[in-house]
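Removed from the display is one protein chain of the complex; every other protein chain stays in position.
Moving on, here comes chain A:
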Amino acid sequence: MNSNTPPSTSVAAGSVDPSVARRNSKRPKYSRFTQQELPACKPILTPRWVISAFLLVSIVFIPIGVASLLASHDVVEIVDRYDTACIPDSARNDKVNYIQSPGNKTCTRNITVTKHMKKPIYVYYQLDNFYQNHRRYVKSRSDAQLRSNGSADDVSSCEPEDKSNGQPIVPCGLIAWSLFNDTYDFSRNGQQLSLNKKGISWKSDREHKFGKNVFPRNFQNGSLIGGGSLNDSLPLSEQEDLIVWMRTAALPTFRKLYGKIEDDLQVNDVVMVTLENRYNTYSFNGKKKLVLSTASWLGGKNDFLGIAYLTVGGLCFFLAMVFTVVYLVKPRKLGDPSYLSWNRNSGWH
């Protein structure tokens, strides 16, 4: 009723019950949150802080870089490209025809060990220019079918390798269809080197992704053979080469684990590899390589991380030095109000 009367001049102001006024008040409740006064930490990039941070980075990075480089140098890696070498000179003009024609394509390669190799020695095959990450390729698989027997008909995503002769293919899809099928046998001084092909795939894949009761069916039965065939009596969970192959590589140059040699190799040992050269990479100029490699804590032979860490660490050290010099030569007092634009008489920056 007298809401438009200022309390200070109203004689009736005293008669208003103050508790009523308080109850009706819309005054926002005070809290540090609503008043945006929460306790806050306000870090500022001071020279000391920045220089210390860069020094810290260099102190951490340079040792890591050195360790990585050492680890990489400890790895012994032997790479043998055999895709052209394993084709008889007479057939080299038409490699595709050679690889597609039937017949024995056994080929022997001798590899000289240059440095002592400790077991286990990992045997990889390396394919170049093979786009396992091509959209048409990665999509062409049926994870449901791989996992359980009941989903054998779940092949809709597998085109164009979904069915053969009207029957679903297990495992279907381009990936399985193009299974790598070169084989390697190793011997040293005429003595067979044992190759462990167990456990080359991920345990999680064997146990949960590839079914123990899913067996290959109708596989590589079509008119066009893409690669290796499978043993129909083994469940998919035990077809480790397939499991490895089905983990499609991220990049067009990739290695896949073929097996492990559980023997040390000495310097100047000559390892004889008997390989069946069956897999067709010739149609797209893909290279095939055989790789024997030991492993370090950092994996295979790759200097990149070591160099990267040394570079970044070195750069940070250099920056820390530059900052220090600049800071000493031309310091600025932090928070000096005389730098404020309205306290400066002329434009400074």
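Things to note:
In this text, a contact is a pair of C-beta atoms (placed from the backbone, for glycine too) under 8 Å apart; a residue touches a chain by one contact, two chains touch by 3 or more; residues count from 1.
One rule holds in what follows: contacts and distances are computed from a predicted model.
With the options "Integrator complex subunit 4", "Chromosome transmission fidelity protein 8", "Phospholipid-transporting ATPase" or "Large ribosomal subunit protein bL21m" in hand, the undepicted chain maps to the protein name "Phospholipid-transporting ATPase" (source: UniProt). Residues of chain A in contact with the chain left out of this view: 1-12, 15, 24-30, 34-45, 47, 50, 53, 57, 61, 64, 68, 124, 126, 130-138, 141, 143-144, 147, 159-164, 174, 177-178, 202, 204-205, 208-209, 222-224, 226-227, 247-257, 280, 283-284, 297-300, 302, 304-305, 308-309, 312, 315-316, 319, 323, 330, 332, 334-347, 349.
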